[in-house]
Each structure stands twice: as structure tokens, then as C-alpha cells.
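The structure is given below, and queries will be raised subsequently.
Apart from one protein chain that is not included, each protein chain of the complex appears where it belongs.
Naming follows writing order (A, B and C), and every chain is counted from residue 1.
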Amino acid sequence: MSWRTRLFEIIFEAETKAGKRFDLALLVLILVSLTVVMLESMPSVAAQYGKELLIIEWIITGLFTIEYVLRLLVVKRPLRYARSFYGIIDLLAILPTYFSILFPGSQFLLSIRALRLMRVFRILKLTHFVSEGKGILMAMKASVRRISIFLSFVLLLSTILGTIIYVVENAANPDFSSIPQSIYWAIVTITTVGYGDISPITAIGKMVASLVMLLGYAIIAVPTGIVTVELSKQFGKKTNLTESCPGCGHDGHDPDARFCKFCGHAL
Amino acid sequence: MSWRTRLFEIIFEAETKAGKRFDLALLVLILVSLTVVMLESMPSVAAQYGKELLIIEWIITGLFTIEYVLRLLVVKRPLRYARSFYGIIDLLAILPTYFSILFPGSQFLLSIRALRLMRVFRILKLTHFVSEGKGILMAMKASVRRISIFLSFVLLLSTILGTIIYVVENAANPDFSSIPQSIYWAIVTITTVGYGDISPITAIGKMVASLVMLLGYAIIAVPTGIVTVELSKQFGKKTNLTESCPGCGHDGHDPDARFCKFCGHAL
Amino acid sequence: MSWRTRLFEIIFEAETKAGKRFDLALLVLILVSLTVVMLESMPSVAAQYGKELLIIEWIITGLFTIEYVLRLLVVKRPLRYARSFYGIIDLLAILPTYFSILFPGSQFLLSIRALRLMRVFRILKLTHFVSEGKGILMAMKASVRRISIFLSFVLLLSTILGTIIYVVENAANPDFSSIPQSIYWAIVTITTVGYGDISPITAIGKMVASLVMLLGYAIIAVPTGIVTVELSKQFGKKTNLTESCPGCGHDGHDPDARFCKFCGHAL
Partner (left out) sequence: MSWRTRLFEIIFEAETKAGKRFDLALLVLILVSLTVVMLESMPSVAAQYGKELLIIEWIITGLFTIEYVLRLLVVKRPLRYARSFYGIIDLLAILPTYFSILFPGSQFLLSIRALRLMRVFRILKLTHFVSEGKGILMAMKASVRRISIFLSFVLLLSTILGTIIYVVENAANPDFSSIPQSIYWAIVTITTVGYGDISPITAIGKMVASLVMLLGYAIIAVPTGIVTVELSKQFGKKTNLTESCPGCGHDGHDPDARFCKFCGHAL
């Protein structure tokens, strides 16, 4: 077995003892790294331990850089890995530290390392979790188009409602100082977040606001309905799987099926 | 081909090169116009560039007016266009500028131009998006009656809950100064928006508020349920009903089925 | 036709011209009465027109009292009417004015008159609306037990989470001054209302709060699920109604039914 195959097994897989140890070390490093980023952002901590935190950050970034280069070396098709979802995250996880030399402050973007945790998730062989997660992701993917239509509709609505409240409230209320600000208010209200940093004070303004709230309360139903329909297809199917076809091996038949829907063989 | 037919193809359709260019120019104009409205509403910008923005607004309104007149000229049944959804929006998109001569401030209603974007949406041939959007719209139309019954029920409830909190809080809390104000609070709370500009301070008031919140938390389920049922009919239909079996006449086969699951006949 | 039958037709029914006029007058009176209650609660209005509003209130209450007595007289089983849903509301709609002699302030409870609007709703022959409303009400009735179990579970949870945040925040934050106050905060947070009048300031407090929010975000799913299941039964059935049984006249059969489920007759 070549060193490349061996390294591949350690870095990419988790079947061998060395592979498991590597993954555990990776998990710890990511968590340490995230903690460092959080601590650096806290003024009181940064003032006292800034130097030490910077050193740890550079060490971890160095290790992650080595890991990234190794991954490129041992994988059979490096370009394909570099372009894959995990490959891009692995790269994004080291870039901010180098950028921070030119643009101070960009090291905070290191929190993108949180996404690396998803790899460990897979590594820990939580296969059940992964398959459930896939079901949810597929339902979300299937609804992405519908949800984005819905969201652009909400944005359009917020633009118009924001302008109406601006015309109504502007004279009496400094909170609604411009239309973009009022659109921001409309989004805060229609999504039922309701910070309260901007709120109407005139009687008509409150009536318009009530309308916006009731509207938001009613249309929150739409994305829920969309995802529920998708999810019920996703998980409805999966739990009803009874048996594979003896003719062609396909599974995923309905519980009331008496013949395979792919080859017509009796079940 | 008469000039009317040619103009019709350019203005209303997007099959020809000229038609596509026209639609693109329209899209850019609408976005510029919306930006101008937003900028005009910002005091600091309006103070410095007010004159320039006003000129741009009048130029765009002029162009939109010419476009509207052309649409009326080239279409076969002008009255029907003028009364159609898009026709009304096209008219509403130019009126506020003219009104602003008489009533200053009404130019902000120009943000209704945002609705014109829907036409471009159609023009861009995002047919998939349009058909999905139609599905959502049909589900919403089918639920409109149920949702409005539900909303009038929520309003009735808010009136009564608002009065109760008024009786309870009024003496101790200047926030609940009148019943309409308290009804506004009830709507803010029952829809789970919760600005916090008005909130109870007495012990009994907080208990009533808790009740209102739990109620709102529970009944938000109703519109969701209504729309989900409608949506599952809308999108359920499209994917489930493909064809009947030529062997036994059963329908309800999956879209990927090649053989009848009841008798095994090829579909 | 006796005077009782004639009066019954006018007061309780809306088939005759006189009946329709009566209902319209009733609708106007209720709305006027509600407006009076709202206006009375506004200090500035009450100070200036208090006397006039009081007179209108007493006149309307007088008219409603006469109407209530007439209803008792003309109906065949007065006791049954008095105990019915509408009968109780009709009584509750006049009591607060009389009570206000003994307990000033109780006249604000007159807003219960809003519920009388439901009768007019029925009278206006919006039968479609009524049948839809019935469907929603039946689904809510069917879920009432499940929803109340869920709400008592939420209350239990809020009690425990409120105590935890109290122990965590009490020393540093005067907002969390007692356990009942903290339970109030937990309810405000778990229902995603989020006034912001009480909010954690310590690091651990914010972590507990985040947990409570995520919990609330996740369990809001439960009432929605419950009602959706009920509604899909309610409206699912209704739209599938195909034909009445020729044997016994019952409808409401499933689309795949070949025999009446009530009498066994072939459909």
C-alpha cells in the first residue's frame, strides 16, 4: 500500500484506528479554533490575551493549511475535491487568517470553520442522522423555488406596505424617517419578529400596523404548507417502504402495491 | 405587418430581439425609478440632490406615460387592457407623480411601481417559476375565504381581550390609555409580533397577557392548517395523478411507475 | 298568523322584508354601541362628550333590553333560548350597563357586544361563509383536547424554565425580580412574542434564553400539526363528497366507496 493510499485512509476515511484518531484531533482543533475566534471578538479578553490568541490562531491555520495541501495530494482527482462542497469549505476555513494581514478584522470570518463540523458529523458515522438530514435537505431543495417565489412576494409586499406606513407616519414619527427604514419596519413586522425599535404612534399608523401583523400571521402559513407537503412526500415514502421487488430489486413500493411498479413482477 | 402589430410584438411580447431589448429597458427603468423614490424619502439625500431626483422622476413618469398610451393604442381591446390587473398597475404607476403637483408627498406612492416588476417576471420566461407561483396563488385564493373568516374571528377576539386588559391595566399603566390602544396591543400580542412598546405591568395584567400569548401560539395553527390542506391538494395533484392503468383502470400511480401496482399491466 | 309568530319572523328570521330591516337596524345599533364604548375609554373624548355618550349608551341598552324580553316572549321554548349560545351573549350584552351603576368602569365590558355581530353574520345569509366557519370550528373543537394538553405542557415547561432563568439571572438583573415574573418572561419567550421588557443580561442567562427560544421555535410545530391533521380530515372529506346514497340519502361517502356505509345500499 502506497503512502498516498495510507494517507487517504487516514485523512478521508474513518475505518482505521489512525483515521479515527485523525478525525477526533480535527474535531478538537475546529472547536478550539471557534472558541479562539469568539474570545478574540470580546474586547476585555482581547485586551489581555490578544497576543496568545493570535499565536493559537496562526498555529491552527498552519495545521489546517497543511491538511488542505495533503488532501489535495492524496486524493485521486484534486480538482474535483477542490470544487466540491467540502473542498470549498476547507479552503474558506484558512483564507481569512491570511487576509487579516491585509484587512484587519477579516479574521472574524473564520467562524465559517463552523461549517467544517459538518464533515465530522459525517465521520462520526451517525448514519441515521445523516439519512434524516438528507431527507430534510431534499425536502428543502424541492421547496427552494416555491419558497423563494414566496419570499420575493413578501419583499414586494413589504416595499408597498413600508411606503404606505411612511406616508402615514412620517410627519408625526421620527422613527419612520425614510422609505428604506419603513420597509425595514415592514419586514420586522410581517415576519412577526417585532423588535419594537421602530413602532407607529399615530392612530392610522397603528391601524396599518395591525393590518400588516394580521397579514404576516396569515401568510406565515404558506412556507409551512409548502415544506409540509414536500416533507410528507419525503418521509411518507420512506416509512412505507415494505419490500424489494424479487424481479428487479427496486424498493420504495406503496404499502398497497401487489405488483412491482418498475418491472410488473408480483411482489 | 402593420406598425400596430410590430409595436404590439415589441411592447407586449418578448419573442423578438426588439421585444427583449424593450423589456430589459423597462426593467432597468423600474428599478431606477424605485431607487429615486427611496432616495427622495431620505432627508439628507433629498436636501442635496432633491432637484436632480425630481427631474429624473418626471422623465421616467413621462416615458411610462408614453408607454401606457402606446399600450392602449396597439392592443386590440384597449378597454379590456385598461381594466386588467396589469393595465391598472401600469396606470397607478404614473398617477402619483401628477397628483404630487396638487398634493405634495403623494409621489412616494410611486413605490407601487414595484408591482410592475411582476410583468418583467413573466417576460423573462421564468415559466417554471410562474407555474409554481400560480400553484401557490391558487392555494391562497382557495383559502382566502377561510383565512378571512379566521382573521375576523381573531379581530373579534382581540376586541374582547383588548377590553379585558384595558379594564385590568388602565388604572396602573398609562400604556393602556384607551380601548382602541388596548386592542392594538392585543393584536400585537396575539400575532406574536410583540413590539414591547406597550406591555402590562400589574400581576393580573401579566396573567391575562400570558393567556393571550398562549392563545396566539395555539391559533396560529389554523391559517397554517388551512393553507397546508389547500397546497397539498394543489401540489399533491400534480405529482400523483398521472394516468389510469389500461389494464384495470386504477389511477393514482407514482410519476415514476412503469407498471400498474394493482394488476401489473404496463402503463 | 298570531302576533307572536309574526314577531318571531321579524326578530329571529330574515326571510321577510321586515325581518331584514330589523336585522340591519340591529347591525347598525351594535356598531354604534361598540364605537361609543371605544370613545368613552378615550380620556380626551370622555372629558368633552362624556354626558352625551352616556345617554346614547343607556338608550341602546334600553333597546337591547326590550329586544331581549321580546325574544323571550316570542320564542316557543324561552328557557332553551336563554341557555343557548346566542341567548347568553344577548344577556351579557346588556348587563354591564346596569352593573356600571354599582361598579363604575364595568361598562367597558360592553365590548362583549362584539360577539353579537356573529348573529348578524348568520342573518346576512353568508351561508358559504358559515359552512366554512363551521368546518374550522369543528376542526378546532376536535383539537381542543390535544391543544389544551399541549398548552398545559407548555405552562409546565415555562414554570421550570422560568425558575432556571430566575436562579441564573436574579443576582445580576433586577428584571428577574421573582419567579412568577420569570415565568412570565418564559411564556413571552417560548411563544416567540418577545416584548423585550424583560431580557437576560448575563452570559449564562443569554444561553438559557437561546435554548428557550429554540425550544419555542421547535414546539410551535405541535399545535400546527394537530390542527392541520384535523382540518385535512374536515376539508378533505367535504371536497370528496360525491353522491348521496339512493337507499338512505346520506352523503359524505369516500370517493372509493361502492356501497353506502350507513345502510349498505349500492351507490
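The rule is short, and it goes like this: contacts are C-beta pairs under 8 Å (C-beta built on N, C-alpha and C of every residue); 3 or more make two chains touch, one makes a residue touch a chain.
Predicted model, so just to flag it, every value in this text is computed and none were measured.
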Chains still shown that are in contact with the chain withheld from the display: A, B, C
Which of these, A:Tyr86, A:Phe99 or A:Tyr195, touches the one chain of the complex that we don't see? A:Tyr195
If the hidden chain were put back, which of C:Ala25, C:Val69, C:Leu156 or C:Ala172 would touch it? C:Leu156
Of the residues in chain C, which ones touch the absent chain? 145-146, 149-150, 153, 156, 159-160, 162-163, 166-167, 170, 177-180, 182, 189, 192-196, 199, 203, 206, 209-210, 213-214, 216-218, 220-222, 224-226, 228-229, 232-233, 253-254, 256-266
Logged for chain A, residues touching the omitted partner chain are 34, 37-38, 41-43, 105-106, 108-109, 111-112, 114-115, 117-118, 128-129, 132-133, 135-136, 139-140, 143, 147, 150-151, 154-155, 180-181, 184, 187-188, 191-197, 220, 223-228, 230-232, 235-236, 239
Quickly run down the residues of chain B that touch the omitted chain. 192-196, 224, 228
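The rule is simple: only the chains that are shown with their structure count from here on.
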Matching residue numbers in more than half of the contact pairs is the bar here; say which of B-C or A-C clears it relative to A-B. B-C
Multi-chain touching residues of chain C, meaning two or more other chains, are 192-196, 224, 228
